[in-house]
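Note that one protein chain is taken out, while the other chains of the complex remain in position.
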Amino acid sequence: MAALISLMIAIPLLGAIITFLTRTREQARSIALLTSGLSLVISLILFSRFDSSISTIQFGESYPWIASLGVSLKFGLDGIGMPLVLLSNIVIPLTVLFAWGETKQANQFYGLILLELVGVLGVFTSLDFFVFYIFWEIVLIPMYFLISIWGGPRKDYSAIKFFIYTHVASLVMLLAIFSLYFNAWQVSGVPNFDMFYLLKNYSVIESPLLKDAIFLALLFGFLVKMPAVPFHTWLPDAHVEAPTAGSVILAALLLKMGGYGLFRVILPILPFSGSPGKLISLMAIIGVLSILYGTFLALAQRDLKKMVAYSSISHMGYVTLGAAALIPLSVSGAMFQQFSHGLITAVLFMSCGVIQHSAGTRIIHDLGGIAKHMPKLAFLMLAGFLASLGLPGMSGFIAEFLILVNSYFTLPTFVILALFGIVFTAGYHLWAMQRAVFGTYNEKLGHIHDGADYGIASMAILVLLIIFFGLNPNPVLTMMTTNANQLLNFVVLRGVIT
Amino acid sequence: MSYGLLAPEIILTIVGLVIILLGLLITDKSKNMIGYFGAAGLVVALGYVLKTMTAEGSFFYNALVIDPLSQIFKLIFLIVSLMVVIASISYFKDNRNQDEYYALILLSTVGMMVVASANDLVALFVGFELASMSTYVLAGFEKKNPASLEAALKYFIIGSLSSALMLFGMSLVYGVTGSTNIPVIIEFFKTNPMMATNSLDIIAMIFLVAGFGFKMALVPFHMWAPDTYEGSPSVVSSLLAAGSKKMGFVAAFRVLVLALVAIRIDIQMTFAILAVITMTYGNIVAISQRSIKRMLAYSSIAQAGYISLAFVVMTQMSVAGGVLLALGHALMKGGAFIAVALVGYMVLSDNRNAKNLDDIGNFAGLGKRAPITAFSLLVFFLALAGIPPSAGFIGKFVLFYSITIEAVAQASNWLLLVVIIAILNSALSIYYYARVIRYMYVLPPNGEKIKEPTPYVVAILLAVIGTIGIGIYPEPFIQMAMNAASVLGV
Amino acid sequence: MSLYTYLLISAIIFAIGAYGIITQRSGIKILMCIELLLNSANLNLVAFSSFNGNATGQVFAIFSIAIAAAEAAIGFAILVALFRVRDTINLDNINILRW
Partner (left out) sequence: MFSDYAALIVLLPVIAFVLTLFLGKKLPHGGAYLPIAAIAGSFIISLGTFLEIYPTDGIVQQSMPWFAGMNLGILIDPLAVVMLMMVSFVSLLIHIYAVGYMSHDPAKPRYFAETSLFTAAMLSVILSDNILQFFISWELVGLCSFLLIGFWYHKPSAAAAAKKAFLVTRVGDVMFLAGIVLLYVNMSEIITSRAFSVGPENFILQFKTMFEAIPLINPTQLTYITLLFFGGAIGKSGQFPLHGWLPDAMEGPTTVSALIHAATMVTAGVYLVARTFPMFAATPATLSAGVPDSLLIVAYVGGFTALFAATMGLVMNDIKRVLAYSTVSQLGYMMLALGTAGAVVGAQAVGISMFHLISHAFFKALLFLCAGSVIHAVGTNDIREMGGLFGKMKITGTTMFIAALALAGIGIPFINIGTAGFFSKDMIIEKAFEYGELKGDFIPYAFAIIAALLTSIYIFRLWFMAFTGKPRSERHSHESPGVMTRPLMILALFALFFGFAHLGFYDYLNKNFELMTGEKAALEGESLQMSPIIVLLPVIVGVLGLLISYAIYHRRMLDMSKLVSTQNPLYKLLLNRYYEPKIGADIIGVKLTHDVVAQSGEFVDRKIIDGLVIDNIIGNTLFKLGEFVRKLQTGVVQNYASVTILGIGLLIIILRIKFGGT
């Protein structure tokens, strides 16, 4: 059973192709659920066999591909990738389940969702920069279609903005990859796109300016994806227009690619960059700015979904902050935030989707009192919102607590600033709940009713997972910590922070 | 001396001539067979070329050479011609002038192949003209269609002007060096570097650039391209954009090495400016087009900008990248034009008197009406935009990579700027591709589902397989391109 | 006569041809101007051939003249076809393909 990872990627790919070719939506969704479920099973097998105590790559696979460029298909998992693989495999089947009732071009819809799974799994498992980049780009296309075919009124604008904006970022990142590759080639005389190899040779680059340029280009690529302020403006548009399944995947998985890049690529080279101090400050500023800016913008929103979108920006700010703090536990907290936010934001977007579907609007002022007719939704949505505002006992709290507590060692000012955001975070969540879900029922909405059972079921599963990981984060946190420790060995060795 | 290595050219010439002869002998009805005959000839030639990918040889007093560079371009030309011929079986079905059409395509292909092999300015010029003149006629082949004729006329006037300019440039080069043999010329400049920078030589160089630039559709020699691509029959546009355009590149690769030897940095800068302007112009203007062929024409101009980045640094890597992108572009653009031809067929089958066959509105709901075509166009567009895994991505990847490493190695900011502009352009291009994709997949169809004619489908799928195949398994192609680049000795 | 005289003459012919292409409206005249351009190059070739002392240039010129003839033939053919459809060969009016 050596090739589990490639099997895990191949199954949904095959599923996607079959799904595209099916004729009825019943077949399409069954195949989508089946293949994503199989992928989940494989990831669970991997997860159960994963040794959390070692930081090296496990389940490594390598196949030759483009020898003249030194590209090979290398896959493997460590504590950084494993939780995100698990997350992807949890979110996608649940998204399929949530969107069980999709009727418009159903075979394409489910096929695209499966392709997203293929893309993110590839990103989280590939250890060759070239392959990584390919998967990184592949992810864009299904999402573009998901937005532009199944999206809202301004879907064209949003879809293309999403596509171009993030594509530019990837290309800038590609430039940096070129430079790393060239550098490593010069060192050894052998072309090689191995990710670790390229990153290891980063320190050999002589010019500090070039080092910083490469670093910034990579950072830009990841921050746009996350997205961090001020590179975030594609996100609200994309989310508002995307169909619920698209939003869920976008927020729960695609944003995580940016964070993954921070841990996989940025942190290993950070200590060797030309001016680590400044770059750390830069990351910290961007992190805190994202937290506060996202919070205040969320406060200003009238559209429930847009509010959730801005809250994502705010939450992803914690990831940047935690990564910038360079403390093992803050970094693992940031990793955990990625995992946890993936689960939480899925619930939030699903809630928005159910509301949109049955009430026909997401504008907070036009809603009101829907809990009366949608008690199950109200309950799950409340759980999601509470998790999102960082209620203890839910996974979000663990992550934010670890980040805040540990970042204080190196970035005290930023932590204090971030703490200010917490009150307002609670503010907009509760304000939205109060206006939209509680209060007097707005009779103009007509007769509304709870979402379909499969939607509610998938939300319930997510909520249970949020609570489970909130009470017992160890299954994923341990492996994250192992890798965070290993990542930061360099930091300590280089004396970047004392 | 064995002429075995020239077999493809010889075969094609013979087949072309036989087709003309056949045309005189057979009835109009049975002329539909001719296409298959032409395709068979191309397949045989293609087989020969593939067999001799790494062969070397020189003929006719060193006027023609066979080397990896010539072979890979011959491969491109043959594939494109094959696609075009196959598609034309449908496009020109029941046309009573089919024989001439196929003969011209084969002869123009021979012309292009001669250019690819040319090692002497005379051979180069002759090949160039053979290919050009055949395509002038092809562009105006729909002789009842004013647009087609106008396209041919514009193509012809600007083409002849460029030929004249090129010839003038060649005459100057000959005057300075006393030879028309390219290696001899290069050797001359190497030994007399002072000679390389006199005014005559610079003027000569610019005239040559103008001549090649015309074929490449490089700004400011591009003006004919949109009109011609739009007006010509779609299959001919495919040949022009995918095939004859590359002729300019192979000629430029062969000859401009000399420029590299001669005047180095400055030609580098000039090409960089030209390339940047070309790609930006192409992309910006493409955004607002409603005619898909015209949009593809501008996109083709933009692609020419990317490929000519290879001249900016002229390293083995960059030339390899240029060659790869040329190969990819041939497949993608060739396929795309053929797909547009299919859409035209579809529109005509809706309404026999339809105008503006390639209007973007006709692409609405194509995903439902002609799924294979739509999917193929999707692949081509994404590949043109440089999304992996595709030939377009691999080509751009190697090309941009080669520029970046030069920028890094020379610590050259402006080179870096060039790459960044190229990258932004590449992202911008997504905009207009995505627009068509939206029409194809998002908007509702305005007609019934059609049965896609087999020849078109075969031709398009050939291109799709090539596009994706190179993306998924680029190794042999990269090897080929690297070998080709090594011929230039840069 | 020195080489430069030939070159000068050829340059003048070239300039006339170029000027003609830019300014003339009639398709026929433009064809003639193109011929002028080609012939200026031919003049160059022959002159250089004579001064370089090898025959390559003259060979080249012969090729070029042959090609020019073919080219002119094609040009006229296109113009004739166009005239049949549009009743004009005034190039200013032939602009349905633009933008």
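Labels A, B and C are assigned to the chains in the order they are written; within every chain, residues are numbered from 1.
Note that in this section contacts are C-beta pairs under 8 Å (C-beta built on N, C-alpha and C of every residue); 3 or more make two chains touch, one makes a residue touch a chain.
The shown structure was predicted, so the numbers you read here are calculated from the model rather than taken from an experiment.
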Interface partners of the hidden chain - shown chains only, full complex considered: A, B, C
Hidden-chain contact residue, picked from the options B:116, B:210, B:394 or B:436: B:210
Residue touching the undisplayed chain, where the options are B:43, B:284, B:354 or B:443: B:284
Candidates A:230, A:277 or A:446 - the one touching the absent chain: A:230
Chain B residues that touch the omitted chain in the full complex: 153-154, 157-158, 161-162, 165, 197-199, 202-203, 206-207, 209-210, 214, 219-221, 223-224, 226-227, 263, 266, 269-270, 281, 284-289, 428
Residues of chain A (touch criterion as defined above) contacting the omitted chain: 161, 165, 230, 233, 236-237, 293, 296-297, 299-301, 329, 332-333, 369, 371-372, 386, 391-393, 397-398, 401-402, 404-406, 408-409, 415-416, 419-420, 422-424, 426-427, 430-431, 433-434, 437-441, 472-474, 477, 481
Contact set of chain C toward the excluded chain (per top definition): 18, 21-25, 30, 91-92, 94-99
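The rule we apply is simple: only the chains that are shown with their structure count from here on.
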Chains touching both chain A and chain B, listed by label: none
Most central chain, judged by mean C-alpha position against the global CA mean: B
Chain centre separation in whole Å, for chain B relative to chain A (CA means): 42
For chain B paired with chain C, centre-to-centre distance based on mean C-alpha positions, whole Å: 25
Centroid spacing, where centroids are CA-atom means, of chain A and chain C in whole angstrom: 64
Overlap residues in chain C, where contacts from two or more other chains coincide: none
Chain B: positions in contact with at least two other chains: none
Residues of chain B that touch chain C when the two form their complex: 121-122, 125-126, 129, 133, 136-137, 140, 143-147, 149-154, 156-157, 160-161, 163-165, 167-168, 170-172, 174-175, 178-180, 226-228, 230-231
Contacting residues of chain A [partner chain B, same complex]: 65-69, 133-134, 137-138, 140-141, 144-145, 148-149, 155-156, 159-160, 163-164, 167-168, 171-172, 174-175, 178-179, 181-183, 207, 210
Complex contacts: residues of chain C adjacent to chain B: 3, 7, 14, 17, 21, 27, 30-31, 34, 37-38, 40-42, 44-45, 47-49, 51-54, 56-57, 59-60, 63-64, 67, 70-71, 74-75, 77-79, 81-82, 84-86, 91, 94-98
